[in-house]
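Only one protein chain is missing; all other protein chains are in place.
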Amino acid sequence: MHPRCHVPPRRLMLAFTTVALVSAAGLAQAQSAPIKIGLPIPLTGPYGAEAKDQAKNAELAVKEFNDAGGLAGRRAELLVRDDKLNPGEAATRTLELLEKDGANFIVGGLSAATQLSINNVTRQRKVIYVSISQSDAINEAADASPYTFHEALNPHMTTQALGHFVFKKGMRIAFLTADYAYGQEMTRGFTRVAKEVGAEVVGEVKHPLGHQDYSTFLPRLQAMKPDVLVFNNFGRDNQVAIKQAADFGMKKSMRFMTPILTYTARVSGGPSVYDGVIGGTQYFWGIQDGTASAKTFNASFRALNDGRYPSDYGAMAYSAVKSLLLAVKAAGSTDTEKVATSLRTLKYDTYKGTQYYRGCDQQSVQSVMVIESKAKDVKDPADVFRVIHVEPASEKLLRSCQELGFK
Amino acid sequence: MTTTIKAAAPPIEIGTRHPARRALRAIAKHRIAATFVVLAVFPWLMPYQSLAINILIYGLYAVGFNLLFGYTGLLSFGHAAFLGVGAYTAGILIAQHGTAWWLAIPLAIVAGCVVALAMGLLAIRTRGIYFAMVTLALSQCVYFLIYQLPASGGENGLRGVNVSEVSLLGLKLDLLNPMQKYYFVFAFVMVAMAVLSRILASPFGGAIEAVRENEARARACGFDVERTKLLSFVLSAGFCALAGALNAIHLSSVPIETLHYATSGMVVMLCLLGGMGTYFGPFVGAALLLLIQDTASAWTEHWQLYVGIVFIFFVLFFPKGVWGTLLERLNHDR
Partner (left out) sequence: MDGITPQLLALQVFTGLALGAIYVLLAVGLSLIFGMLTVVNFAHGAFFMLGAYVGVFAAEQTGSFWAALVLAPLAVAAVGMVCERWLIRPLYGRGIDYPLLLTFGLAYIMVEGVRIGFGKSGLPFDTPELLQGSVSLGFADFPTYRLFVIAVVAALLLGLWLLIERTSFGLIVRAGARDPVIVRVLGIDVSRVWLLVFGMGTGIAALAGVLSAPLQGVSPEMGTSVLTVAFVVTVVGGMGSLMGAVVAGLLVGVVESLAVLFFPEAAKVSMFVLMAGVLLVRPQGLFGRAGLMA
């Protein structure tokens, strides 16, 4: 039989106080548990530079939220993960973020395939996902869910804005299409605009994704004698195709156009390759003189990033995280249903003007910019584009809800 | 018909006092049970369960490949085709036809075996590095065919393979719970490992190793070498197809990268790293590679550099793979 432990009263008091303090701290801890936002992006691979910029921009959004007091003291925390541009890896990372790290929300995905696989994981588990990938597929009814939001432009919007600005009646249009979803979506969008405006589509040449040598396609395109040649491909394919077409001397007889002209591609492709190419984008820092929110955004980003300007892809990540946190603040909680409802009714101006999420597919309705690459009169190495036109935010740029499969 | 041989005589029991070797002998005798124990405890050792599930699935994929490569001695660069056929078959059946999981998975295995039969009939006449290249070429054809199929989703992958709950014989598992999902996959893997153990212990198991060691001699002994190779090819595909089907359910989607030749290359690496021709080696290889990739990519964006260095290190100093070298060192009677 053990003798009863005689605990002196002072020790008991000490124990009591410690327990009280610890549980109070625990309670306070629970109340100040960080709001975790998972960000699966392709840090390795061909879009590593874009992804890194996205991480920096997302960090800025989180910092602004925290500096403004967070959610009644609760801070936001960004969990960046590398999805290696592989959909299987993206799904695994999302599972890791949800199961191991306890993420409240997911923002991310750069390629169409990765955003779709992330979305499949999040909507099964009823977690809010804000996609920053430019693809039409996530808007369609089959992949949509009440918790899926699409901050990025979709290809259709770009084609409508760009097409209406460039195509004129009687123009001859030819397409060089990458034979996969993105390329096909672009071609479909542009063809629709051409029909509306009365321009003539003289032909389309398809190429396999990831193709290195376009010399086999270019003679056929030349033979069609178009006024405008539209390069419906992305990334390296886009750079290589434009370069080789320029090498073939085709710029002399036709206008080069591409739906998405990214900042990083232009910088790595070089001025001579992109000289005279006209394209679309969802953001270029150069609009700051006319848009107050762009000016503030650019300034805040430059302050934290050695004077660098934010890129288009980066700005998307900033807006996605910021609008999400604005919704969290408006809802006053991190509860999924409340935040989703808040997002649906939110009107926000994070960096380029007012945006809101449309009802049926929860696509962010936003402005689209038409830009042209500059080769000469470059004061600043970051001054690579001229903004020719800003198409204001409008649902007319989107496909109709019925078309997407919603009833 | 081929002459039958008795299963290889068990090794002479030399008494040994070395505790590690005694343990090893015991484990070798009861390898299914040992594997069961290790894999049952495994998820508790991993930082998160989805990683453990990935290791199980890729381990199973490597096990299937090992049957052909490690045990039969045939190097194939086209095994991603079977992983992919299994994944897409199960995926399309579940996502688009509402098939129950307990029907979709066996059908996926059958599909994998059928494709393997077709590929094998064409490929078996070639030897050595040419066999590897023919399998690569044929698997790329499978990639192309599936990519073009509208039901597969093409570049965007197949989504909607949502199996959130399974119930069998009264037992209900919530597959949205990672631990329960692990044991669901674990059950299939254990059945597969048991089947593998039976195959290896059977006369056929002896035949494939004979073909690996010396094809001419095996032929001279009366084995139908082509049939043996073909059967090994088909069986190996069955295991890979099962891994594919489980992967589809695990990720709720099937990425088109599953059929890419890089996935074929990956399984060769897993097998070589772990130890070819060993029963448990493939899991060790899968665990090693996936863990290194996971930890390295969490620390640095230059994880590929470290993976490469680790690879080279293992190749130079662990010639039989990690598990293989371990077994060899422990078995070496001095």
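Couple of notes before you dig in:
Which chain is which? They are A and B, in the order written, and residues in each are numbered from 1.
Following the convention adopted for this analysis, a contact is a pair of C-beta atoms (placed from the backbone, for glycine too) under 8 Å apart; a residue touches a chain by one contact, two chains touch by 3 or more.
Here the structure is a predicted model, which is why all the values come from computation and not from measurement.
Of the listed residues A:135, A:239, A:281 or A:334, the one in contact with the hidden chain in the full complex is A:239.
Residue-wise, the contact with the chain that is not shown comes from B:137, picked out of B:137, B:166, B:190 or B:225. The residue touching the chain not shown here, chosen from A:152, A:273 or A:328, is A:273.
With the whole complex as reference, residues 75, 122, 125-130, 133-134, 136-138, 140-141, 143-144, 148, 261, 265, 268-269, 272-273, 276, 302, 304-305, 307-312, 315-316, 319 of chain B touch the missing chain. Listed by residue number, the positions of chain A touching the unshown chain are 45-46, 48-49, 179, 205-208, 210-213, 215-217, 219-220, 223-224, 236, 239-240, 243-244, 247-249, 264-265, 267-270, 272-273.
Just so we're on the same page, only the chains that are shown with their structure count from here on.
Between the CA-based centres of chain A and chain B the separation comes to 37 Å, rounded to the whole angstrom. On chain B, the positions that touch chain A within their shared complex are 47-51, 54, 154-157, 159-162, 164, 176, 178, 247, 251-253, 255-258, 297-298, 301, 303-304. Touching chain B in their complex are the following residues of chain A: 43-44, 48, 52, 81-82, 84, 86-88, 91-92, 95-96, 99-100, 112-113, 116-117, 119-121, 124-125, 135, 137, 142-143, 180-182, 209.
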